[in-house]
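Complex shown without one protein chain; remaining protein chains in place.
Letters A, B and C mark the chains as written, and numbering starts fresh at 1 in each.
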Amino acid sequence: MINVGIYGVTGYAGYELLRWLGRHRDVRVIFTASESQSGKQLSEIFPGPLEARLIAPDDAPLGDVDVVFLGLPHGAAAKTAVRALDAGVRVIDLSADFRLATPAAYTQWYGHEHPAPDLLPAAYGLVELNREQIRSARLVANPGCYPTTVVLGLAPLLQAGLVSDPTIIVDSKSGISGAGRPPKQNTSFVEVNESLSAYNIGRVHRHVGEMEQEAAKLTTGTAPQIIFTPHLLPISRGMLSSIYIRVPETLSEAAARELFLQHYANEPFVRVLPAGQLAAIAHTSNTNLATISVTLAKPGLLIILSSLDNLVKGAAGQAIQNMNVMFSLEETEGLR
Amino acid sequence: MINVGIYGVTGYAGYELLRWLGRHRDVRVIFTASESQSGKQLSEIFPGPLEARLIAPDDAPLGDVDVVFLGLPHGAAAKTAVRALDAGVRVIDLSADFRLATPAAYTQWYGHEHPAPDLLPAAYGLVELNREQIRSARLVANPGCYPTTVVLGLAPLLQAGLVSDPTIIVDSKSGISGAGRPPKQNTSFVEVNESLSAYNIGRVHRHVGEMEQEAAKLTTGTAPQIIFTPHLLPISRGMLSSIYIRVPETLSEAAARELFLQHYANEPFVRVLPAGQLAAIAHTSNTNLATISVTLAKPGLLIILSSLDNLVKGAAGQAIQNMNVMFSLEETEGLR
Amino acid sequence: MINVGIYGVTGYAGYELLRWLGRHRDVRVIFTASESQSGKQLSEIFPGPLEARLIAPDDAPLGDVDVVFLGLPHGAAAKTAVRALDAGVRVIDLSADFRLATPAAYTQWYGHEHPAPDLLPAAYGLVELNREQIRSARLVANPGCYPTTVVLGLAPLLQAGLVSDPTIIVDSKSGISGAGRPPKQNTSFVEVNESLSAYNIGRVHRHVGEMEQEAAKLTTGTAPQIIFTPHLLPISRGMLSSIYIRVPETLSEAAARELFLQHYANEPFVRVLPAGQLAAIAHTSNTNLATISVTLAKPGLLIILSSLDNLVKGAAGQAIQNMNVMFSLEETEGLR
Partner (left out) sequence: MINVGIYGVTGYAGYELLRWLGRHRDVRVIFTASESQSGKQLSEIFPGPLEARLIAPDDAPLGDVDVVFLGLPHGAAAKTAVRALDAGVRVIDLSADFRLATPAAYTQWYGHEHPAPDLLPAAYGLVELNREQIRSARLVANPGCYPTTVVLGLAPLLQAGLVSDPTIIVDSKSGISGAGRPPKQNTSFVEVNESLSAYNIGRVHRHVGEMEQEAAKLTTGTAPQIIFTPHLLPISRGMLSSIYIRVPETLSEAAARELFLQHYANEPFVRVLPAGQLAAIAHTSNTNLATISVTLAKPGLLIILSSLDNLVKGAAGQAIQNMNVMFSLEETEGLR
């Protein structure tokens, strides 16, 4: 039995973690902490199927757990990670605090000093690319949801050296839960419903740094430059990215698809779709699955569609997958 | 030409007013005021088809207008009404400040003293019931959206003395714009999407006071008592109320429907549906129409369904309808 | 290990069954049948996390299974039930074919002869009311989604003799998946989105017969008469019913709630909410939970709100709960 603690359990990702962990045979949730709601029962806030006592983060019994999940705002996560690691507890951080490998990169994208530079680099928790490093890691940075769709959609091509133009266009659409739970004007129902809006487009969204960092690791040639257009999609959960990649004119659609099929042949949570099927959000909702479709638009130009549930494979599910790897459990346990 | 001013134009109802007034042949919008956004152009906030310079409420040129619309929060509306009336300007108030006829009733439902008791009672701006009084009114209280559905749905029966039990059950569902524009946890997209939730049920919602006040005026018997279950419906705009009324066992469905048909025969904005059709929100969206269906569930029990768009017939459209009556314009002008 | 077969796996309820059974530790799915899609793999139709070979219903190896689930249209279900029972296989039918206890009642509500009258009455599969009979049943009729909300919301009051007027008003709202998967004009996206519409209101919806049958069993007084207003709600899944019940004027809200709390104290899938919380659809989505809130609108008039997920507690989840009872498994297995 692995004993776990959750920080930030009243956020969307934290709640989702608790929901999935409830189905995990090898896990015991020892504590659930919430800064703003401590002292309450979870059902006082959301009278659904889950029950938990919410404790103050400072009261968390770190001595009783093997691993903690951090569903905390950026910044707060780093501070809690330090405390947990000092107590000998392994950490899976769902925030962005440890996704960039260097303090310099962090400062470039987040505009201030890293709160715990000594802990960098953490293991980047994209299991499909980084399983071995995760296995022994004390601190795992759970990837961002957008980067998960994009890095999974690029990896086979980058590793095969088949990206012929480093400029890669990514047009992504995310369900609103990706923006977190605190109320904001731009995530109010009437503002997003029956609309679609882009934000932070070009090369300014912070996830661009994360995508380019991971893409650079995978390539032997020129590091890719991501042109990124994220959108707020009027659905609660789910994400779809269209990725436009220049490839050699000789690469056929069948060969490209075969490359993806082989690359992910043994991956339980990545499904490469056959010819005639396109990745769509519905297929992956409420699952830890990522689906990928491969379409040759014309010779030399591939369209990769990459879909996942931003709260599962893009957050809580991927975090549990990381935990399973870190503790040598069956990788799919609790995630079916 | 009627010269009008709008306060609170950046709220949902205020914006909707400006949209409809743009199609009105006899109206010139002289000013559009916004407390929070003054100094900007409207298109800086919402780059849609409308353009307007947003001025501070204190800078409003009251001397240049014949009438003002108040799309303001409760309380602020009363203060602005006093100023406008003092300047000789007629007022159509979309807030709840003047809907209840007495200071005592206001205190009962709103929990504090009325901010301008000398102005009570205002004309209650439900044109279909109160056309003559509105014509000459200086101050018109635009009805609440829920009460509009309910009072229109009850009036023919109450006036005909056909309500045999004063307890009337009203189960209402409202689009989220009814809760206003400022962001709140309970109107955030993810909280309301794919859900339906009731709130303030029983006899506690403030609109109960308004409904009962108007129902009492229409009855010669015991004043009705409304049991009210409002819900937040995951749509942007629109409202549907189910009204359950005990009637004499001898009343047939056809006779009841005929009563409604005759009652509203000359009303341009109330459509009583024939047998076989039920009121639904889609029929009235983006229109100033209220539709009503009449169904006999069993002898002695009628189900009235009453639908409208909460931002049009439930707010801005009804306000323009009031203006048309106040200034002896064609009642449907600008509202087609 | 229980060996199960599923008929109609490409419908919404059938797919949901397969999804939940995949998490059940004591079940092996032996076959998945589909009339229209036999010969294909499930992922050809819906490339999600589930995989299954779709066989023709006639090819189903009934000799290899202990129980079958019927996610079939009304009529087709009865014929398949006969075959399965003849083969010694227990049956859980998700259609309406066996919900009414007598051929006469069936003919009254469905307008034609019952296709298998000898099998009536089946066990009515509302576990919370009927656990003992289900345990030994060969044929279980899984309840309708609307009746599940209503019967759970009425049972404590009816059994306690606290319903003082047999006329009970039920205003229900259902997600669109309740209408099934085949495309229809009235469930097309644009027709239902941003709307709310009632249908078959009064005493004509077929579920009225089922509700009244079950309510009659629970009461010692006059059999209740249900006034029923179902609505199509623009969400995919979930259901909320408002139930208006006359009770003795002396019954307090606290006493009424206590009655519900005690009645369902040991039920794993019914949660009676404390004062201050109201049942809402979000709380029960994607769970087998039903939540119930109890509000006294005024002395003598209770409002019960009853929520569930129409595809889980209203269909597939309840079916698995029935299976667990029938095979003496832990009742919550596979349903967490």
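Everything below uses one rule, namely that contacts are C-beta pairs under 8 Å (C-beta built on N, C-alpha and C of every residue); 3 or more make two chains touch, one makes a residue touch a chain.
Treat the numbers as computed from the prediction; the structure is a model and nothing was measured.
Colleague: Identify the visible chains that the left-out chain touches across the whole complex.
Modeller: Touched by the chain not displayed, across the whole complex: A, B, C.
Colleague: Which of these, A:T10, A:T149, A:T187 or A:S285, touches the one chain of the complex that we don't see?
Modeller: Within the whole complex, the residue contacting the unshown chain is A:S285.
Colleague: When the complex is taken as a whole, what residues of subunit C touch the one chain not shown?
Modeller: Subunit C touches the chain not shown through residues 12, 176-177, 181-185, 187-194, 234-237.
Colleague: Extract the touching residues of subunit B with respect to the undisplayed chain.
Modeller: The missing chain touches subunit B at positions 22-23, 43-44, 46-49, 194, 271, 273, 277, 282-284, 286-289, 291, 336.
Colleague: In the full complex, which residues of subunit A touch the absent chain?
Modeller: 167, 169, 171, 173, 175, 191, 193-199, 201-203, 225, 227, 229, 231, 233-238, 240, 242, 244, 278-282, 285, 295-298, 301, 303, 305
One rule holds in what follows: only the chains that are shown with their structure count from here on.
Colleague: Can you figure out the chain closest to the middle, judged by Cα centres?
Modeller: C
Colleague: Could you give the separation in Å between the centres of subunit B and subunit C, each centre being the mean of its C-alpha atoms?
Modeller: 39
Colleague: Once you find the CA centre of subunit A and the CA centre of subunit C, what distance in Å lies between them?
Modeller: 36
Colleague: Among the residues of subunit B, pick out those that touch two or more other chains and give their numbers.
Modeller: 191, 193-194, 234-236
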